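Apart from one protein chain that is not included, each protein chain of the complex appears where it belongs.
For reference, chains read A and B in written order, and residue numbers begin at 1 within each chain.
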Amino acid sequence: MQKIGVFVCHCGTNIAATVDVKKVVELVRYEPGVVFADDYMYMCSEAGQEKIIEAIKEYGLTGLVICSCSPRMHEKTFRACAEKAGLNPYMVEVANIREQCSWIHKDKEEATKKAVILARAAIAKVNLNAPLKEGESPVTKRALVIGGGIAGIQTALDIADAGYEVDIVEKEPSIGGRMSQFDKTFPTLDCASCILTPKMVEVNQHPNITLYTYSEVEKVSGYVGNFDVDIRKKARSIIFDKCTGCGECMTKCPLGKIGNIPSEFDRGLKNRPAIYMPFAQAVPAVPVIDRENCTYFKTGKCGVCSKLCPSKAIDYEQQDEIVTVKYGAIVVATGFDIINLDKFGEYAYNESPDVITSIELERLMNAAGPTGGHLERMSDHKQPKDIVFIQCVGSRCDSEEKGKPYCSKVCCMYTAKHAMLIKDHWPDTNITVFYIDVRTPGKNFDEFYRRAVEQYHVNYIKGQVGKVKPQPDGSLLVQAADLLDGKQINMKADMVVLAAAIEPNPGVRKIATMLTASIDNNNFLTEAHAKLRPVESPTAGIFLSGMAQGPKDIPETVSQAGAAAVKVIGLLAKDSLKTNPCTAQCDTLLCNGCSTCANVCPYGAITYDDVQVMDHGLRETRRVAQVNNALCQGCGACTSACPSGAMDLQGFSNRQITTEVDAICR
Amino acid sequence: MTQLEKNIEAIKEMSGSDPYKCMRCGKCTASCPAYSEMDIKPHQFASYIIRGDFEELIESKAAWKCLSCFACIERCPRDVQPGKLVDATRQIVARSRGGDYLQPEEVPGLLAEDLPQQLLVSAFRRYRR
Partner (left out) sequence: MAVTMKYSYYPGCTLKNKAQDLDRYARASAVALGFELEEIPEWQCCGGVYPLATDEIATKLSSVRALNYAKEQGQDLITLCSACHHVLKRVNDDMKNVEDTRTRANNYCEFDEPYSGETKVLHFLEVLRDVIGFEELAKKVVNPLEGRKIGAYYGCLTLRPGKILDFDDPEDPKIMEDFIRALGAEPVIYSMRNECCGGYTALKDPDFTKQRTAQIFDDSTGFGADCLITACPLCMYNLNKSDASSKVPVYYFTELLAEALGVKEGA
């Protein structure tokens, strides 16, 4: 018979306001197996845990039931507490009387009754608990970073500098991400390339970092400490080691002059050849052939690049290559793009080339951009005299099909930046910003925005734009509201810039599925705890960095990248990880080799082997199920599926579950 | 619920629009073709209702000047659809005695040879209960 101690937590008023905790203690004191029952304000606190340890020692407790918050919160805490007192940590059960009881009921009587039932079930279970020992699994001391933007780059550098091997997988031909497309960054107005390219070079040269560019993650299996990842290295059609980056091929490609392949890097404002490097400072400085648009791949004609390459580095026959690598931890840093503006026809984005997005403006203002840094209208190449900025295009929008419900966070700041940079270069320009609110939450951010108004005389008008009307003379007429002065304005503009909402990179859903990492409705990867664990995914071994987790600017991205790196280092620094002992176990005497369990196991943890079995004096070789305890996650699918009852889950055995049900139905 | 909250609930029910969702962005006012005729602007309907300034709303001309063109409804990013609140105001006024904007006696004076039926019927429906 067990000697069980029951502790009921008040959790301040979280539980105690709706559940009569004293009554629960009274009613469970006499349950079979219980020798001690008590309540306390905050069981998880040091004082609370002291009480548990004292009780274990004084009463010789062999099992514990804690009636408190969700086991997801503090099961670990209470297990550790039990261990400190010399009790096997798996003799502890948590009855969730908060999330599953006090937080969802209003009636105190009902809630108390339910809390008692939940406690009884936990007590019944603990009576049948057996001490379990955690296993160990090795840790591969190598990390994978998916995404080569500033988030991925910073995370990789921090991990590599700590002495661990890191791989970056980037789907574009070059690392650098969105930041490489920007002109200047707020609030310091640093040139984005100037601060990014040294990091890109560092990454390329770092002995601990391996770059897989123009590559994608194709398959992920395994678990924390032991991930097996298939990386598809897409065929660049260039032999990496031979290419010197001279650029002959790019200048001579006929499609560079006569073709119409829009440059992704220049957001379609300029065309590029079929063989190309996205930008001059690309890392690695090796071009790529866009096989979909290349004349040779489409028709078999041309081949100019191959003929002209001085290093004979072009290889049209090159195939995609798949490499499989083992990693201990994976960081998702897949970044963002802006939303599609098709649902915002009122702004005439598709109709007029003079209505552009903020990222397109970054390219126009960038000295290495399609116009060499000269700000001009895309329709007639004249310099704009009147520019209108429209904020919140698609952000803070309640309609799912059109936009996103969240605030994109960076747009107020980058618009102020754009306005100031334009005014600085071309002081005669009239700039108006139509906003709903101006959000400047960072260090020196509000001062930055006030400079735009007070020093540069940018006209900030509170109100939104209803329609942008292209006029017969090529200008634009902006119909907007000035809410503070109470007017409807019809303002002439030469250029309109839309601050479009950001959204996570569309490929992220596929990656999240591969990693079984949680993702929310807006495609942002979910963190393990919004406040206290912002860089870890609830899935062990997966970490988050950058915009993939939520809208943020560059300073925050770099902070978060460092945080993710630290978590990875903390993982890789261990030589082995403790594994969950609540795994499935096969009773070989009952197993008939039907393979049902192996078929339902989502983790591939079950194999079938021929094993010698002693059954009632009979020695036989039978084909029975074998569970790999390292892969098994204790989901219980095999246990429910097993027709003979041979498969059982340690810590959650069939008998234990049934006894809980009996306790509830009593 | 306070009495004000009850009134707002009633308007919410009748119009199918939730005035609390409004974020005062002004896109509706920016889109409104009848802006120049309105004394209370489209973006103000939500805030008047939430504050309970029903009298002012009812006395205003704005509700009758609305064209029911649905531009504000189409473009509102918060799905408040201000046009529905304007129409609810119209209904509240029209359903109370003597609140109609168009009286039958007026019609003969407004008729013209080429006036399409559609105009008369639509005006009657919108200007009266």
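Going forward, contacts are C-beta pairs under 8 Å (C-beta built on N, C-alpha and C of every residue); 3 or more make two chains touch, one makes a residue touch a chain.
Predicted, not measured: the structure shown is a model, and the values here were computed from it.
Undergrad: Out of A:Gln471, A:Ser576 or A:Ser640, which residue would touch the omitted chain in the full complex?
TA: Considering all chains, including the one not shown, the answer is A:Gln471.
Undergrad: Identify the residue among A:Glu292, A:Glu401 or A:Glu620 that touches the chain left out of the display.
TA: Of all options in A:Glu292, A:Glu401 or A:Glu620, contact with the hidden chain holds for A:Glu401.
Undergrad: Over the whole complex, note the residues of subunit B touching the chain we left out.
TA: 13-16, 33-34, 37, 65, 67-71, 73-74, 83-84, 87-88, 91, 101-102, 106, 110, 114-123, 125-127
Undergrad: Can you list, in ascending order, the subunit A residues touching the missing chain?
TA: Spelled out for subunit A, the touching residues are 342, 344-346, 348, 350-351, 401, 467-472, 477.
Throughout what follows, only the chains that are shown with their structure count from here on.
Undergrad: Let me have the rounded angstrom distance from the C-alpha centre of subunit A over to the C-alpha centre of subunit B, please.
TA: Result: the chain centres lie 45 Å from each other.
Undergrad: Which residues of subunit A touch subunit B once you look at their complex with the stated criterion?
TA: Touch list, subunit A to subunit B: 346, 392, 396-399, 402-403, 436, 462-467, 479-483, 486, 488.
Undergrad: Across the complex, what residues on subunit B touch subunit A?
TA: 21, 23-32, 35-36, 41, 43, 71, 75, 77-79
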